[in-house]
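One protein chain is absent from this view; the other protein chains keep their places.
Right after this comes chain A.
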Amino acid sequence: MPRQKLVIVGNGMAGIRCLEEILKIDPDRFDVTVFGNEPYPNYNRIQLSKVLQGDTVLEDITLNSWDWYEKNDIRLYPGETVIEIDQDNHLVKTDKNRITPYDKLILATGSNPFILPLPGVDKKGVITFRNIKDCLKIIEYSKRSKDAVVIGGGLLGLESARGLLDLGLNVKVVHISDYLMNRQLDKTASHLLQLQLEKQGMEFLLNKKTVEITGNEYADGLKFSDGDELKADLVIMAVGIRPNIKLAEENGIPTHRGIIVNDFMETKIPDIYAVGECVEHQGCCYGLVAPLYQQGKVLANHLCEEKTDGYTGSIDSAKLKVSGVDVFSAGQINEQENTKTIKSYDGWGMTYKKVLVENGKIKGAILFGDTRESTHLSRLINKEADVKEYLNTETEKNSETSVVCSMQDDEIICGCNGVEKGTIVQAIKEKGLTTVAQVKACTNASRSCGTCKSLVADLLKLTIGDEFDSTKKEEPICECTTMTRDEVVSAIRTMGLTNVREVMNVLDWENKEGCSKCRPAINYYLNMVNPSHYVDDQESRFVNERMHANIQMNGTYSVVPRMYGGVTNSDELRKIADIADKYQVPMIKLTGGQRIDLLGVDKEDLPKMWKDLNMRSGFAYAKSVRTVKTCVGEKFCRFGTQDSIDMGIQLEKKFEGLNTPHKVKMGVSACPRSCAESGIKDVGVIGVQGGWEIYVGGNGGTKLRTADLLCKVKESGEVLEYAGAFLQYYRENAKYLERTSAWIERVGIEHVRDVLSSKETRDQLNQRMDEALSTIEDPWASVLSNKETQKKLYQKVYVGGNEK
């Protein structure tokens, strides 16, 4: 059956959340097309306040990356506006004349900022605050302005006023009511708020009605109904929003204040649905994400034919995102005849609490200064709890350490996304999460306004306790992050991260660009987790691995061709000699791993030499399996008990070019005299009467270490099996740049023996090893087949005619 065509108009927070919910329930059900008239992927509109306040940057507020759309097969038309809906033929038409058919249509067109119809509002320097474009405009204007005025003393107005202060402007807020945030607060709370904000440097003009914006081309001031005037070269209009119903209205979909929907988000027209701020449900329009996300979930279930109770409306609750000010309000805020209140006020400490009770039920609350009770109160208000329940918990709560301790499993931690404590705890336990970033990726908690981050952190501490601490004792992988190797790898696995930048972004790297420590490590881990699909990130490779040659002191390179097991022949030697002459190689030397090293080669000559050599790369430069050193063995040696050369060649051919956390050196000797120094190799094999001994974790370098016996086997096939399983286990568990010797010291040889003693485990490890091996290409050949790479990496620019 062909998939049903789903079209979403509006690439914003509600529409895309609904889509995410659909994909969660039934990813293959719909063929999805999204139109959004902003030229960006879905971003976190809420955080625009924080962008203005300088706490975050635009690059970091993306919620769904371009990759996400692609990965989920979603056709996205950014920067395109839907202008017509043809209900009869089930088609939508855009301003770019695109016509797209739909089986189901979701309108998620959000709202528009309300602009007061005053003379002068169209002057330059009068800006609303709704989207990225507005945000950029404000930042741009702030550079040449001094006196900013914000019209509107609500949430949005105050948050933008704080941003303007941070941009270095003088800021006055003009408000029509006689107290700030009059929709969310009472006078007492509002008064405290005003004091707090005045301390931060804001000025307020209350009870003022603007009647005109003055100026020529640019705004230069305001006039008020009482005749007063005010100077201003930047005016932010933040007086409220109106549901964006234009498209619906013009196309015969019934609207009132918003697009009218029922409990299942159906409009009055079949197959057309609406969700988000553009919606009116039972006479209510909402302007915060929590209710919109609830609507999105209901609609997703409905479209996927899953049963729900439908959407039954939400109680508004709000927090102000201005640092240094904690305000919360929910539900009913003003006393009526039959309401009783529980209040406490501390004018010195500037805290205030008011809980409204009606007929013994909790109906609303305002908190100022100390908002720790906010999640708890939200829940009680939402379920209209009995006041006794509140009073009980209030006395119970003695220590302040963590509100999350005393919370019930079904209490909401993240209000925006409606994530309950139980859900987070379960995810932490089942998926082994250890950081706030991971919890965010797995549960959506803290993904919107972010005020709940500290609660999530408390919950992590509470849930994994000691473990939380002990994992923290592990060093982070570098200074760019606080995450350890294990945390990074598990995040890559659980979140399916696919490139270095994404890892640094999603896991909140403090240094966004990473450093020479973490980037190569992340690059390795990504490849290790998903060898078949990962595309190597050249920019995150050390010079040697990027150039496939060893850089020397003077900026020249060395070339080591592959010679399996250290075996060569006269033709090969002649060829190498000729090439050394041709390129005037200053030094030819035998390496410790039984290879020939051509030293002092200019980078531009590298590809040419490889071509002439026509041999495979010896990987002498890489964090990879390097050489398998062999002794002569039973073919010629009078003591030899096994064919060490053949065994060595088999090993080298099999593991050639494998990415490993650090370099891996191997040796195969045919008797315990161990001429190939098998006892100080990462993997050393020694032939004995009737079989082989396999040693691991040896090191002949700075930290001399004798290898440990891993096991004894009979057949050469078993040597390959054990070596494969060992190397794969090392690949999956060691830290990047940890040699096998250090790793074995850390985890203990008994542990490794234990793991590898199970045939089943060995087989699984080898299976994953085979996948990794199947992706390996000879890097020299790859460079030779790609002119672009040759140019990019090996060519210099000459000016002044000294080209070679």
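By our rule, a contact is a pair of C-beta atoms (placed from the backbone, for glycine too) under 8 Å apart; a residue touches a chain by one contact, two chains touch by 3 or more; residues count from 1.
The rule is simple: contacts and distances are computed from a predicted model.
UniProt lists the omitted chain of the complex under the protein name "Nitrite reductase small subunit NirD" (options: "Peptide/nickel transport system permease protein", "1,2-phenylacetyl-CoA epoxidase subunit A", "Glycerol-3-phosphate dehydrogenase" or "Nitrite reductase small subunit NirD"). The omitted chain makes contact with just one of the residues A:Ile176, A:Cys515 or A:Val567: A:Cys515.
Considering A:Lys24, A:Lys653 or A:Lys792, the position touching the chain not shown turns out to be A:Lys792 (whole complex). Although one chain is not displayed, its contacts with chain A can still be listed: residues 511-516, 519-520, 538-543, 546-547, 551, 553-555, 603, 791-793, 796-800, 802.
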